[in-house]
Structures are given as structure tokens and as C-alpha cells.
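Yeah, one chain of the complex is gone here, protein chain that is, but the others are all in their spots.
On to chain A.
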């Protein structure tokens, strides 16, 4: 199971890198979304996919899933959610001010030498 997950995560990272290297700003932000999905799945996988029951205390269960990676993922999800919201608004403002979403047209400063 871990092997399968690793391959899937690898594909997510591949797609994320491809999108982040593209020219359009929105594609880049979609790429960062995929990157954080891959990251969170990786945390889950690296904690081990063993354990029969969800980590909620109940009678007669002895084999729980590792609760720590789930807490880490929950933290990482809200953080990346906040950052993504910020970057989307920033992309919107940049489009309004600069009139382009092409990263190639966003380089250097006018008075730079």
C-alpha cells in the first residue's frame, strides 16, 4: 500500500513541478495546490498506513492508526490554505495593477541596470 501511495505522490509532485514551471500565474498556483496535496499525502504515508481503527478511544480496540501524522497534516492543511488564499488574492491584485498574468512579463524593474 505504501508503494502505491509513494508512486501516486510522485506523480502529484511531477505534475506540481510541471505546473509551477509554466508561464501563467494561475497554473502556478494550481501547481502549489497539487504540491501541498502531495506533501500531506506523504506525511500520512510516512507515518505508516497500519492500524485498524481511527484514533478515537473506544472499547475493545487495540490497534489504532498513528494519530500524530494526522495532527501534523491538519496543521499543514490550514497553513497552506491560508497561504493559498493570500496568493490567490495577490494574483488578482497583480492582474489588476500590472494587467498581465504572464510571469515572463513580470521580470526586472524599469530602473534596473
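Simple rule for what comes next: a contact is a pair of C-beta atoms (placed from the backbone, for glycine too) under 8 Å apart; a residue touches a chain by one contact, two chains touch by 3 or more; residues count from 1.
Definition applied: contacts and distances are computed from a predicted model.
S.K.: Missing chain's UniProt protein name, "Electron transfer flavoprotein subunit alpha", "tRNA 2-thiouridine synthesizing protein E", "Na+/H+ antiporter subunit D" or "Cytochrome d ubiquinol oxidase subunit II"?
M.R.: "Na+/H+ antiporter subunit D"
S.K.: Of A:8, A:30, A:46 or A:65, which one is in contact with the hidden chain?
M.R.: Missing-chain contact among the listed residues: A:46.
S.K.: Write the list of chain A residues that the hidden chain touches.
M.R.: 20, 25, 28, 32, 35-36, 38-40, 42-43, 45-48, 68-69, 72, 75-76, 79-80, 82-83, 86-87, 90-91, 93-94, 97-98, 106, 109, 111-113
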